[in-house]
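Apart from one protein chain that is not included, each protein chain of the complex appears where it belongs.
Just so it is clear, A and B label the chains in written order, and each chain counts residues from 1 on its own.
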Amino acid sequence: MTRDNLTVKELFCLYNRGAVTREELKVKVPEILEVIDNRYHAFISRATDFDPGVPPAYPCVAADNICTESLNTTCGSEMLLDYRSPFTASALDKARSSGFFLLGKTNLDEFGIGDCTGRSFFKTTFNPLSQDHLAGSGAAAVVAVGGAVAGFASDARGGLRQSASFCGLTGLKPTYGRVSRRGLIEYASSLDQVGVITAGVDDATFALRCISGPDSKDPASQESPPDQDSTASGFRVAVPEGWDRVSGLSAGVKSVFNKTLSLLAELKVEAAEVPFSYLPLVSITAAIIGATEAFSNLANYDGVRFGKRMSGDHLQDMYVKTRTAFFGRRVKEFLTFGAFVSSGGNYREYFLWAQQNRGAIQRRLMAILKDYDFLLLPTLPFTAPTLAESSGLVNGADVYTALANLAGLPAVTVPAGFDGRLPVGVQLIGRPFAEAALLKAAKLLEEQGGREVVAP
Amino acid sequence: MSDLLHQLRAAAWDARLNFAPTEEQELLTGLEEVLVMVNELKKELDTTGETPLFFPPLPLGRMEEDRPGKSLPREVALANAPDAGYTCFHVPRIVVE
Partner (left out) sequence: MKRFEPVIGLEVHVELLTETKLFCRCATAFGALPNEQVCEICLGLPGHRPLLNKKAVEYAIRAALALNCEIAEQIDFDRKNYFYCDLPKGYQISQFFNPTGTNGYVDMVVNGTARRIRIRQIHMEEDVGKLVHQGEIMGSATSRVDFNRAGIPLVEIVTQPDLRSAEEARIFLQKLRTILLYAGVSDCKMEEGSMRCDANVSLRPVGSGMLGNKTELKNMNSFRSVQRGIEHEIERQEEILEEGGHVIPETRHFDENRGLTRAMRSKFQAADYRCFPDPNIIPVIPDKDWVARIRESLPEMPDSRTARLTGLGLPPYDVEIITSDRELADFYDAACASYREAKTLSNWIMGEFVRLLNAGGMKVSESRVTPGQLAALLALVDNGVISGKSAKEVFEEMFATGKDAEAVITEKGLTQISDSGELEKIANKVIAANPAVVADFKNGKTKAIGFLVGQVMKETRGQANPQVVNKILAEKLNNC
């Protein structure tokens, strides 16, 4: 291997060992990122100074809905075209103090709202494993080609895990409250969490450790309790019944998941189907809650203190013109859906119903997790979509992932096989704040399943 | 105008958004599908007696002491505004709607 073919990740690795000079790094890294961006359309902005400072330094990217003082934060929206946040997200501050070096801000569905297609106002990110298909997010594409050790991104209904799965990567959504959300421009506060996309479980474990813990500026962030690792003498896995009756579940995904179940049986891990009637409620429940919170969270885009403005005859006219002009269509539909389901006349019928569903789901999951260490599910019912495949208000991509968001539980996806050229992930959901055990189990799946996870 | 379209327009207004007629029609169709699905689900799975959960359960929230901290310098506070003077944000005239 010549130095010309090294990835960014490898260059940094050599730099940390003293085998590559700072000057060499400063020249080569931006060149490689340029190539990645041209090929996959992964970045919205890139760092201008590539001096990584004193080693060790770990290259990372952050989705462009995580605030940075050094680079613009657009959320992939024209609304925030030139927006520069006056503060940096606490998770990125923590990452930086642990040695992470931010290479750039990556593409995402506008405001993270979508079906994880990686389509923003600016660009559409293509999947490095198959350029006919979407990557789901710029962060996943960059990590998939060795452009960074970690991609920090948000996961509201499963977007982070979905794009990791599309690109054959590890995607971790921590417990709600494990990582500070200050500086995350989330659309659904009760669902969203900062997580990490990495090439493997070890990197995810390291990156999580770097961003975890209480933040005085986010009262929801918690001191992580000592990890209750109950899995020393093996673990028990629950598979919610009905997983295979989800609409849109592809034969390929089903087959990979069944293979994972066989693998667990070989490993003498107990995996049992458990009664769970709520799977059909997951997508619609997360959509109603997410849309209502988005309607409220995105009400600050009013053309007054920041963001774009379209002039209007008067104040309320300016609001309508500004928001209509600078939000993308998908976002506008979602916000209107949120306003619809939470209106005075519909509040009980839809919004409250969704919160009751969430209560039922959370309590049932906690009951299952009393007897089992993890839930095991496919990450998505299907593999990475093509550009042509579009979707409606609720498309079911999040039927498995949003479970963890609704209940605030930690979840991780690891690649488990292929459907044709496209990777298929499986997902483990764990007990609150039990990420150590979760990642240990994920590591086992990665090691055992990894034998088959080589692109055909 | 159907009651649903009426509600949809009210919702769009409350979100301060406007849809072109074709966009509106597509959204209406999408919404109708979702509502049919919800009604089906409600028949299959009854959650009416369930206690709602508005956010994941967490240990208690924290409060801060009442000690003044740093505010943003005014030029920073105004820096991202589409229209601002030296001291204030500017907004278009306010009229009775």
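Rule of thumb we're sticking to: a residue touches a chain if its C-beta (ideal position, glycine included) is under 8 Å from a C-beta of that chain, and two chains touch if they have at least 3 such contacts.
Remember, it's a predicted structure, so these values are computed and weren't measured experimentally.
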{"item": "Among A:20, A:33, A:89 or A:407, the residue in touch with the chain that has been omitted", "value": "A:89"}
{"item": "Option from B:2, B:22, B:48 or B:87 whose C-beta touches the chain left out", "value": "B:87"}
{"item": "Touching residues (missing chain, whole complex) on chain B", "value": "10, 14, 16, 54-55, 58, 60-72, 74, 77-78, 80, 85, 87-97"}
{"item": "Contact footprint on chain A, counting only the chain that is left out", "value": "66-67, 73, 75, 80, 83, 85-87, 89, 181-185, 188-190, 217-220, 292-293, 295-296, 298-300, 302, 304-306, 315-316, 319, 339, 342-344, 347, 351"}
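Criterion: only the chains that are shown with their structure count from here on.
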{"item": "Distance from chain B to chain A - Cα centre to Cα centre, in angstrom", "value": "22"}
{"item": "Residue ranges of chain B in contact with chain A within the complex", "value": "7-8, 10-19, 23, 27, 30-31, 33-34, 37-38, 41-42, 44-45, 47-48, 50-59, 61-63, 72, 76-77, 79-83, 89, 91-95, 97"}
{"item": "Chain B-touching residues of chain A, taken from the complex the two chains share", "value": "83-84, 86, 176-177, 189-190, 219-220, 222, 277-278, 280-281, 284, 287, 295, 299, 302-309, 311-321, 323-324, 327, 329, 332-333, 335-340, 343, 345-346, 350, 352-353, 355-360, 362, 392-394, 406-409"}
